[in-house]
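Below you will find the structure I want to go over with you.
As you look at this complex, bear in mind that one protein chain is not there, while each of the others sits in place.
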Amino acid sequence: MTLFMWILQALFIPVVSPLCIGVIKKVKAHLQNRQGASIFQPYRDLWKLFHKDEVISKDASWIFLFAPFIVFAVTVIIGLCIPLFSSFGQSSFFGDMLVIIYTLALATFFLALAGIDVGSAFGGFGSSREMTLSALAEGGFIFSLLTLSLIAGTTNVFGIASHASFLSGQYLIPVLLAFVGFFIVLLAETARFPFDNPATHLELTMIHEAMILEYSGKRLALMEWASSNKLVIFFALGANLFFPVGLASDMHIGALFLGMLLLLCKLLGFSLVIALIESSMAKFRFFRLPDLLLASFIFNAVAIGLIH
Amino acid sequence: MSIPFLQFLVGVLFLTLVFNHLTKKNFLSVVAFSVQSFVVTLVFLHSFLETGNIYIFFMVVFTFIVKVILAPMFFVRLINRYHLPFSVSTYLSMPITLIVIAVLTFMAHSQKFVPLTNIVPPHQIILSLALASIFVSLFLIVNRKEALSQIISILSLENSIVVFAIFAGLEQSPSLQIGIIFNIFVWIMIATVFVSMIYKHFGSGDVTSMNNLKD
Amino acid sequence: MLNLFLKIFRTKNVVLSLQKEDFAHLDMNEVGEKIAENVKQLFGGSLAIRQVDGGSDNACEQELVALSNSIYDVERFGIHFVASPRHADMLLVTGPVTRNMAKAVKSAYDATPDPKIVVALGDDALDGGIFKDSYAIVGGVDAVIPVNYHIPGNPPTPKVILCSLLSLLETEKHRSIKS
Partner (left out) sequence: MIESIVSQSGFFFLITLFVMGAFGSLFFHRNDTCANVWSSFFAISGSFFGVLFSSLTLLGGQELFFTFGKTPFFILAFSLHIDMLSSFFIFVISLIGLFCSIYGFGYVKHFYGKYSIGALGFLYNILLGSLLLVVTSSNALFFLIAWELMSISSYFLVVYDRNDPKNVKAGSLYLIMTYVGTAFIILAFLLAYKYTASFDFAVLKASAHLIPSSVKDLIFIFAMIGFGTKAGIIPFHIWLPAAHPAAPSHVSAIMSGVMIKTGIYMIIRLFLDVLQPIPLWWGEAVLIIGAVSSLLGVLYAMTEHDIKRLLAYHSIENIGIILLGIGSAMTFYTLGMPTLALLGLIAGLFHTLNHALFKSLLFLGAGSVIDQMHTKNMEEYGGLIKYMPVTAFTFLVGSMAISALPPLNGFFSEWLTYQALFQGINQLSFSLQWIFILATASLAFTGGLALTCFVKAFSAIFLARPRSVEVMHTKESSIPMQISMAVLASLTFIVGFFSSFLTHMFEKIGQSFTIFQTTSSFVSVSSDQHLQSASGFSFVSAPGLFLLFGIVLLCVFLGTRLLRYRKQKIACGNTWDCGTTLSPRMEITATGFARSIVLIFKNVLKPSIQQDVEYHDAESRYIPKSRAVTMRVENMYDIYFYRPLQKMIDGISLKSKVIQGGNVNVYISYIFLALIVALFIVL
């Protein structure tokens, strides 16, 4: 039975993530009074990219060739390690928050290396900005999850999710502060609006897109899919750790189904919020972003201070 | 030998030192030094008579040869070769030197140095006089400008220290004494060669002329 | 920020208030469906276009930008513009290829993975248009890279672009059925 749970958990994120991207694009289109592409369009894009040929630059080394696999594998691994619709610790021994944070750092590491590998100026600058932002965001990321683990008494993500008693009572303010800090880190890590415009064509302003400019065919599909997976991972972390309502506490099918449904609604909610932010705010200048990330870090540090 | 005779000997030692301060002629200061060394050999003889240790007798003979005969001989030859009869004057004028000597001797005899001087109670006066002679010889080195007289003053300092050591009872093994005498002998050889070179190079033994070595 | 959203939700979607039977828009949606239909068959439902500017006077670019505004909204038919030729299926080359842009167009063509379609947009892309035989240009787009289709018009209106896209996709569909 647990094997079935693992496969379900492993496949859930890759399947759902293009849907989230489609929803975000649809909502943004409607906000711009356009009808916009259907929400299943990302699936078609991925399918088409898997069937296209590839053009790989002759300066690329084996890192450029293997980076997509590693980055995609990392997103699937983290999909296994976080509570999606069930909060009992069936994958007991790698739900640790530090494992999650540093595995994401592994994905960013290889993504940045692949960006530089082909030697184009845009890839280089994309990697430099991406690494700068992820370095500054790491402090806020660790501290936001640390706040929750100090409240729940364990750094295991499943433990935090099952310790659902902290929205009420004295822990309300620290959790809210930690959520604000976490949300800023979410926007930074998934290259969303105030940090980086995902739909831009202007190479100079790109951060995340610049690194995958060089990819084509199935490798580009993997990279796009991995970035949407990462977005859904952060949504799931935000949803299930900060608002752990409705997570299945045992292996009962009904509870699992309910859990899955609730997770989908939460993801929808998050996508709505992201789309609203993206159509109402302009992209910040690069050197104002560190102040935003420092603000997120201070929110979390104050949250930790407030716990006791 | 009786205490008063020993006191007389140390008194002679002290007086030769004072004489060294005052004298202008090198030859006279060499003579004074040899008198001083003779006094020291007599003091060694006294300690030999008391302890009856045969080595001390060898040591007496050896010091007699080295200090009383060889060293003055070297110095006289040096004086004649570079014909420098007059030793250059001292830093301080005559009256001030005398005052300083007086102050030093008074200090040596003062209460402050009582624990040092009456290590051996009967020799208390001798020891204080020997201490005074140490201070005066040190002052002699500082006061004299000329290289040769400085060498003589250093040797006299060594003599007064030896006398003080003997009377303070620090005298343990004769081998120590022989060792000291031997290196004094070697030191004299080197010093003479050194001084001769200075004279050859600078034309005079005046220490102040070596100032330009500083920069 | 709040009043921005209030304004969005308050204003009715005036743009599409005309009923279906308005002729101008009728074939628009119909053409759109057909394009979407063709794109689904040929490109699995998503056609990535990379617009390459071979030295155009920006007339065609304005029309292309109009393609993705709320009236024509080409995205709902499964077509989207991408940032790099590596991600593209179709190269939309505009303007006469000037001397110093020849190399750029050539390298864009090489950078696009197969299966790819090259479409020359506008009259000056065909043979230089009003700038024909001038010293500054190399000639039409076909002087530099092999061109599959050509959309006439100086500049072609978005509707013309859409219709010619449809006919282009149809011929492409027939050719793929034959091969």
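Order as written gives the chain letters A, B and C; numbering starts at 1 within each chain.
Simple rule for what comes next: a residue touches a chain if its C-beta (ideal position, glycine included) is under 8 Å from a C-beta of that chain, and two chains touch if they have at least 3 such contacts.
Being a predicted model, the structure only gives us computed values, none of them experimental.
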As a test of the contact rule: which chains in view would the missing one touch? A, B, C
One chain is left out of this view; which of A:Leu8, A:Val99, A:Val180 or A:Val273 touches it in the full complex? A:Val99
With the full complex in mind, choose from A:Leu8, A:Leu113 or A:Val273 the residue touching the hidden chain. A:Leu113
Out of A:Phe12, A:Phe85, A:Phe143 or A:Tyr171, which is the one that touches the chain we can't see? A:Phe143
List the residues of chain C that touch the chain left out of this view. 84-86, 101, 103-105, 107-108, 110-111, 113-114
Sites on chain A contacted by the missing partner chain, in the whole complex: 10, 50-59, 61-63, 69-70, 72-73, 76-77, 80, 92-94, 96-99, 102-103, 105-106, 108-109, 112-113, 116-125, 127-129, 131-132, 134-139, 142-143, 146, 149-150, 153-156, 159, 203, 213-214, 217-218, 222, 286-287, 290, 297, 301, 304-305, 308
Against the hidden chain, chain B presents residues 91, 107, 112-116, 135, 138-139, 141-145, 150, 207-208, 210-211, 213-215
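Operating definition for what follows: only the chains that are shown with their structure count from here on.
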Using only alpha carbons, which chain's centroid is the nearest to the whole structure's centroid? A
Which one of the chains is farthest from chain C, going by Cα centres? B
Averaged-CA centre spacing for the pair chain C and chain A, given as whole angstrom: 33
State, to the nearest whole Å, the distance from the C-alpha centre of chain B to the C-alpha centre of chain C. 116
Could you tell me which residues belong to chain C and also touch two or more other chains? none
For the chain A and chain C complex, residues of the former touching the latter: 29, 31-38, 41, 44-45, 47-49, 51-55, 200-201, 203, 206, 209, 213-217, 220, 276, 280-281
Footprint of chain A on chain C - complex, ascending: 1, 4-5, 8, 13, 15, 40, 43-46, 48, 68-70, 73, 75-76, 78, 80-84, 86-87, 89, 110-115
